[in-house]
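All protein chains but one are shown in place.
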Amino acid sequence: MSVSEKLMRLDRRWVFLLLIVVCVFTFYADFQIPILTEPESEAIYEFIDSLPPGDIVFIAIDYDPNAWAELHPMTFAIAEHCWRKNLRIIFTALSQNGPGMADQAIRDLSDSLKLDRVYNGVEFKGREIVRGVDYTFLGYKPYYALVILGMGQDFRLPFPTDYYGTPLDSLPMMKGVFNYDQVACVVSVSGGTIADAWVSYGQGRFGFPLFFGLTGVMTAQYYPFLGSGQVSGLMGGLLGAAQYEELADNPGRAKEGMRVQLLAHIVIIVFILLGNVGLFVSYRRKLKEGR
Amino acid sequence: MKRQLPFVLVFIFGVFMVFQYFAPHEKSERIYEFFLDWIYIIGTFALALGIWSLFRVSVDKIKNHKEAWRYSYVTLAGLYLMIAFGFTQRVGEPWGWYFVWLLLSLVCLGSVMQARAATSTGQKKKYAAAALVALALAVVVALLDDAWAFYFYTAEGLENSMFRVFFDYILIPILATMFSLLAFFIASAAYRSFRARNVLASLLLVAALLVMMRFNPWIPGAEQVARASNWLMNVPNLAAQRAIVVGVGLGMVATALKVVLGIERGYMGKG
Amino acid sequence: MKNKCLMAVVLLLVGFSGVAAEEEALAGDTLVTDPMLLFPAPVTNLEGRDSDNDHGHSVDLSWELSPDDGAGQRSVMKYDIFRWIPTLMDSADVIRSAIGVALTAREVDEVPGADWNDTLRFLRDVLDTLIVQFPAAHAAYPNDGEWRRVGMVPSGEGCFEHSGPKDRLSSDFLPDYCDFRFRVDAVTSDESIRTSSDVAGPIQCYGQWFNSGRKPVLVGVLVFGFLTILMVSRARKGADLYVRPISGIEAVDDAIGRATEMGRPILYVLGLGTAADVATIASFTILGRVAKRVAEYQTDLIVPTYDPIVMSVAQEVVKSSYLDAGRPEGYNEDTVHFVTQSQFAYVAAVNGIMLRQRPATNIYMGMFHAESLLLAETGVEAGSIQIAGTDQIAQLPFFIVACDYTLIGEELYAASAYLGREPVLLGSLKAQDYAKAAVVMLALLGLAASNFALPWFVNLFHVID
Partner (left out) sequence: MDFQTFLWTTFGVFVTLSIFSFLYKDNPFYKFAEHLVVGVSAGYFVIILWHNSLKPNLFLRLADGDWYFLWLNSSAPWYIIPAILGALMWTRFSKDYAWVSRWPMAMYIGIATGMAIPLEMSNRVNKQLYAMMADINWENFFGHGGFDLFDTLSGFSQVLIFVGTLTGLIYFFFSKAHTGLFGGMARVGICTLMIGFGASFGFTVMARISLFINRIQDVDVWRQAAFDSSNPGHHAGFYVVFWVLALFVVGYTVYEVASHLMRKQAAG
């Protein structure tokens, strides 16, 4: 068998073997890959990065555990970025099964904030994240459209107390913070129709800068809002999360997943190219023989 | 009667359901829901036929020593155990003689299979006797043991810890792994078939390659590739889908019309 | 015995209502008052009418926004919708909860030996007599009843659909043919500062017998049905109809011949559809043609199935095909057999059949999901010729890549006509073509109409569900 035929008729088990080896190796190996960032996710990063310390970012964790794999990395990346920049955060969870998950995420994050880290060449000292000072977690209330509207009047209307039962007025960071006017921007990490409500009832009424983190499937539907300026930035799926992690120089779960994805895709592409090289060579040989 | 009545029934029910779609009235909706229940109920009754078929084919394999016949015991044991778990649950903490009962009833099932698979009458009788003894013992254990009970009418069986264990540690891993084999098959299929042999194959190849490279940072013009793949998904792919959907819709309606009107009878073996 | 059951129900009910009252009290505590707020202006022009094209338990309300909504004081947060409800409906609710309690009690049998069925039948009779009195109770407005909130919408919205289920046992049941009266409150951020509108009513709701929003569908079905019958009858009279060749369908015959030569079986997979899916029904007719050829050539056929009804129908199909081919003795009951109703367990078993029995030809026709590529790639490994056909768009790429021939979408539905070569069935293909031509023409016309501002033409085709 000539080389070109060998390239074309490789036993498919070699494909399998190489794919297994590459996936398992990249799963355990510790190295970084560059992620190509897109303007949609850059817009979110740059907006948050430009805020002065002490500003308030509103993060709505509006997804259920079934969208966990894609959306949780976004919450982690953005919240950690905010806290490293000494911004303050108001969290809500407007999806029924969200609050427990959001609470867990906040606790995990405050653990990781205790460590010293270097991001984009800037050294950040580890610090304690304090409830009521660095963040407020409002929790869950049904009828998300009304909650979004109510918060436009005053956060205290739908949420007299935070998730843990403390009245908002007794939390230091909520002093003088009434509604969206005191918030720099709203980031809705959403796995469903709540995103629509944030556009029409939130941004449409109160005009704050709105950013989205969405599942991969939903992304295409919301691009028109980006074009019309109602949404200022958007992250789509695991890829979007990885882009934010790349921008914030804070590699996490999304980049880990994308690392395996990228190498696995390359393996497949290389095999496709090998097959075509074989085809091309044998085609040329046949042409020569024909002459 | 044997041949014609089924087609008359298809016609009557079919025409009724077509017009039901246009009548939103409460009475029409109720009939619709009732008919939907029919479909579920008939389907569930038919499952008995399916299980019987599975049993027959397995016994046939054992009888004729077809390839991999020994594994048919595994199939039937798994089937029986799962059903048994689903209808039983312990009453208190201890399981009592539950596992003895399971073993006895498994022995009974195995003997019945052997009796069916046996070729000589003597063997048949021997296995039948064994099955009867095991059955009698199993019944005695079931009657005397109070640690567990049968639940047919209420769903306690779904809470049975053995039912859960079989679901979590046998069913889910195997099904998920079967699904994940696709990662490899998609690779081997791409390697084997994406060859630029002619124009159509080249188009398939180029579109797939572009989309697969949409997040690859190491190729020149990576940003344009990402945009191009997004465009491919939302423009040509959408057009292709829409063309197929309309065609399929007309094909479906035509087929269904032919069935309802009795023009096509091949589905009942007459065509 | 009946009394004992009733007593138990009543006792349980008392417990329930206590809990409910406690919850309401809690909800009331969380109100926050803002002394700056003034009473907003009320909404005007409140109108209600029966909803179109529904089962008859729904009312559409519309009103003009309060001047303080988005303008003026900007104080309106939401609108509360109120309906006047006669007290008789509360009695019905009590009976409904009693039925609920009795149902649960029957399930767990809290009172051993009690005959819950008698109680249930009695309670259902009581409920029926109460429901008959609903129209009269509504007509007695404003006596024996009170206003209750039935819904709310955020500010900025001037309409509300008040609908309930048609199920009389549901507590949200909205009776038809009753004189309803509605009122809408403009509510500020302080729940207690609100202004009510004038009362609208009486409004009745009732069901319709024709859904006018689905007119385009009716026209489509009638025209297409007529076209099919016309073309089929023309074909019956002997009109010569040309159909272009489709390689995937022609390959079926060769593939059966190949299997006979090799002395290996043919595997026919009907997919994951149930017998209620049209794709599966189309696949049955193809199976019939294949089975007839197979019977004539005396080749083996294997049909593993996923659904017991599909199995039963396929058994009938294959049996009759053997009968038609004049070889009823060649039919084996286990040719068509059941595997399991779990997608990937089914795939595991079919993959096993492919690798162990090495069929010469695999035919996949019907509905397929993610398993399409698992089957087709294993078939390649087993060295079989593979022909696939499905209407599932997401799976078509995988079949095209892994199979030798693929019927794309509509071709699956045409296949049985092609294989049968009966003029009658070819006639219906002709009807499909005319329908496609009509779609192409209408799409062109519609595109032109839409871009030259003739919306009435486009709206002719709008289906409103």
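As written, the chain order gives the labels A, B and C, with residue 1 at the start of each chain.
By definition in this document, a residue touches a chain if its C-beta (ideal position, glycine included) is under 8 Å from a C-beta of that chain, and two chains touch if they have at least 3 such contacts.
Please read all numbers here as calculations on a predicted model, not as lab measurements.
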What chains on display are touched by the one that is not shown?
A, B, C
If the hidden chain were put back, which of B:L102, B:A117 or B:L209 would touch it?
B:L209
Selected residue (touches chain absent from view) among C:L38, C:A71, C:M262 or C:L355:
C:L355
Interface residues of subunit C (partner: the chain not displayed)
106, 116-117, 120-121, 124, 214, 216-218, 220-221, 224, 241-244, 246, 275-278, 281, 309, 312-313, 315-316, 339-342, 344-346, 348-349, 351-352, 355-356, 393-394, 396-398, 400-401, 408-411, 414, 429-430, 432-433, 436-437, 439-440, 442-444, 446-447, 449-451, 458, 461-463, 465
Positions on subunit B contacted by the hidden chain, ascending
2, 5-7, 9-18, 20-22, 34-35, 37-52, 54, 68, 71-72, 74-83, 85-87, 153, 155, 157-158, 163, 165-184, 186-187, 190, 199-201, 203-212, 224, 227-250, 252-253, 255-257, 259-260, 267-268
For subunit A, which positions touch the chain that isn't shown here?
13, 16, 23-24, 27, 69, 223-224, 227, 257, 260-261, 264-265, 268
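Basically, only the chains that are shown with their structure count from here on.
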Using the definition of touching given at the top, classify the network of chains in this structure as line, ring, star, complete or other.
complete
Chain centroid nearest the full-protein CA centroid:
C
Roughly how many whole angstrom separate the Cα centroids of subunit B and subunit C?
21
Whole-Å separation of chain centres (CA-atom averages), subunit A against subunit B:
37
At least two partner chains per residue is the criterion; list those residues in subunit C.
none
Can you tell me which residues of subunit B touch two or more of the remaining chains?
186, 188, 190, 192, 194
Would you pull the subunit B residues touching subunit C in the complex into a rising list?
18, 21-30, 39, 42-43, 46-51, 53-54, 56-57, 60, 67-68, 154, 171, 174-175, 178-179, 181-182, 185-186, 188-190, 192-194, 204, 240-241, 244-248, 250-259, 261, 263-264, 266-271
Within the complex, which stretch of subunit A touches subunit B?
8, 10, 12, 15-16, 19-20, 23, 33-36, 38, 220, 239, 258, 261-262, 264-269, 271-272, 274-276, 279-280
Contact footprint of subunit C on subunit A as seen in their complex
12, 145-146, 149-150, 153-154, 156-157, 160, 201, 205
